[in-house]
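One protein chain omitted, others in place.
The letters A and B name the chains in turn, as written, and every chain counts its residues from 1.
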Amino acid sequence: MDNIVIETDLLTKRFGNFTAVDQISFQVTKGEIFGFLGANGAGKTTAMRMLCGLSIPTSGTGTVAGYDITKQSEMVKRNIGYMSQKFSLYEDLKVWENIRLYGGIYGLNEKEIAEKTDRLLQTLQFESERNTMVKSLPLGWKQKLAFSVAIFHEPKIVFLDEPTGGVDPVTRRQFWELIYEASDRGITVFVTTHYMDEAEYCHRVSIMVDGRIEALDSPKNLKQQYGVKNMQEVFYHLAQTAKRGD
Amino acid sequence: MLILFGMPIVQIILFGFAVTTEVQNIRLAVLDPSNDQATTEIIRELQANTYFGPVMYVHTTEEANKAFLKNKADIVLTFEENFQENLLHTGTASIQLLVDGTDPNMCKILVGYVSNILTTYQQKFSVSDRTKTQIIPHVKMLYNPQTKSAYNFVPGVMGLIFMLICAMMTSISIVREKETGTMEVLLVSPIKPLYIVFAKMVPYFVLSCVNLTTILLLSVYVLGVPMSGNLGLLVAISMLFILVALAIGLLISTIVDTQVAAMLVSGMILMLPVILLSGMIYTIESMPVLLQYASHMIPAKWYIVCVKKVMIEGLGFSAVFHEVIILFSMAVALLTVSIKLFKDRLQ
Partner (left out) sequence: MSTLKFLLEKEFKQFFRNPFLPGTLVFMPIMIILIMPFAATMDVRNINVAFVLSEQSPLTNRLIQKISSSEYFNLVEVTSSPKEALSLMEKGSADMILEVPVGFERKLTREGKGDLMLSINAVNGAKGGIGTSYISTLLNDFVLEIRDDLAPVVISSATPVIRVVPRYLFNPSLSYRTYMVPALITILLTLLCSFLPALNIVSEKEAGTIEQINVTPVSKFTFIIAKLLPYWIMGFIVFSIAMILACVVWGLIPVGNVATIYLLAIIYVFAMSGFGLVISNYSATMQQAMFVIFFFIIVLMMMSGLFTPFRSMPLWAQYITAFNPLRYLIEAMRMVFLKGSGIQDIARNLFALIGFALFFLLWAVKSYKKSN
């Protein structure tokens, strides 16, 4: 069972009377690409924020990379990467300066940062944009860069909150290639998305409805279970039962 | 939102009551080596005056110095030795006034107080009242018989608050839409850009009118500033000024791209000059000529002059005609320029 990197048990978050996340329990294993699906307002982001130590659970427990998310949230943060819904690199810093900043934050030294920056820019074919201000990059490029920065320090797990929102299909494909590469290197990828074609790329997906996990399995099994052709229909099927609106 | 309504109230009350240039509670210390009848009488006279707080006695010059360094005394009255004897026998006795000159304004005023009291005291000794040529000025304090500071501050605070709410808030809220990108959404909609701009301005205009009402009510009923002139005229002029302020806010919003910049520009360019050059605290006529010219550029100055004339002096439209024309042309000029700039940016 050493392979389990994320585990939650009846994890719950309430804001006043509103239960955003309602007793969710699941496990994610090492190197897995775990899709976290749900309609707007189903509680995905809240659940993810709890796992990252940004939000304190009302009740229930969870461990990430072997650390308790409530009590050892600072240890959790050493072992994860995070890319949020909003684009979160510094717009008024250059490409290399953003990479350098996050490398520095995670305790890499000057030499490591310099070497890894070169390699990263090469893989992304970004060498020419090294000195470009992030503000002036196209969105798709920004997202690829943000992802690369999130895994720059080789975290055990990377959390992606709707990383491909508003990105064109070609760039999205490239983006998923980056995700697969990371997964091959043993980085667990925890990703929320609205795109059902992306859900198909995941090893396993969970679907949240009204704060609860209604389904959790591989895309193939889910399709079989609901007797439909694609994830899109699985999602419709479940999302219809939702009582919360947008 | 609460702060938008609360702020003017707090400001008008705080400043109306608290910000005053009247000199009061003077801390007087006395160094009295003679300690005779004359000196005690003089001290008593001083104490009887309402401007002075309790008298502190010091015994040495060092002690007096200490009191100054610790900021415990404003003035030390030093009698010479054998004060009364000298006064009666040689005919002269001297008092040295050691005054803390750091605040020159206060210093001058308090030397004036003390000298007056001493002169009155001295007259008691006058043996003869030989006809002395005298010109007696009969002073009439027009419009503000009790010389209350509030009369001067209320118009100033009004100018400041409208400038702050209208100019700053409109500029920030428009720039905010630019920053978040919602402005583009509005601009691609079939609504004319001009309407979008007006829609942004209207809430702040309404807000300012609400504030105008509260400020006027507070000034008249709490601070006791009279409403001598025509209320309608005052409201009309205020609205004109609010329009100018809104136009400035709009202009700023077309020039800058970030909220911080909008804030800095409106803060640096509007607030400080308005406080300094509008005649709210410092009288413009006393400034160097160059600054006096600079003050002509500040709409708040003209507005404050209007408010003083209409509200306090009770004058009619003809008296403020000049100022109204200036404000009006400022409004037109600013609106034209900013709308033009706004449209230019679209293309």
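Convention: a contact is a pair of C-beta atoms (placed from the backbone, for glycine too) under 8 Å apart; a residue touches a chain by one contact, two chains touch by 3 or more.
Bear in mind the structure is a predicted one, so any value in this text is a computation, not a measurement.
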Which is it among B:88, B:206 or B:231 that touches the chain not included here?
-> B:88
Could you tell me which of B:151, B:204 or B:241 touches the chain that is not displayed?
-> B:151
So that we can see where the missing chain sits, which residues of subunit B does it touch?
-> 3-4, 7, 10-11, 14-15, 17-25, 66, 68-71, 87-88, 91-108, 111-112, 114-115, 118, 121-122, 125-128, 130-149, 151-152, 160, 164, 168-169, 172-173, 176, 256, 259-261, 263-265, 267-268, 271-272, 276-277, 279, 281-283, 285-288, 291, 305, 308-309, 312-313, 315, 319, 322
Residues from subunit A at the interface with the omitted partner, ascending = 52-56, 73-74, 77-78, 80, 82-93, 97, 100-107, 109, 159
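The criterion applied here is as follows: only the chains that are shown with their structure count from here on.
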What whole-Å value do you get for the distance between subunit A and subunit B if each is reduced to the mean of its CA atoms?
-> 57
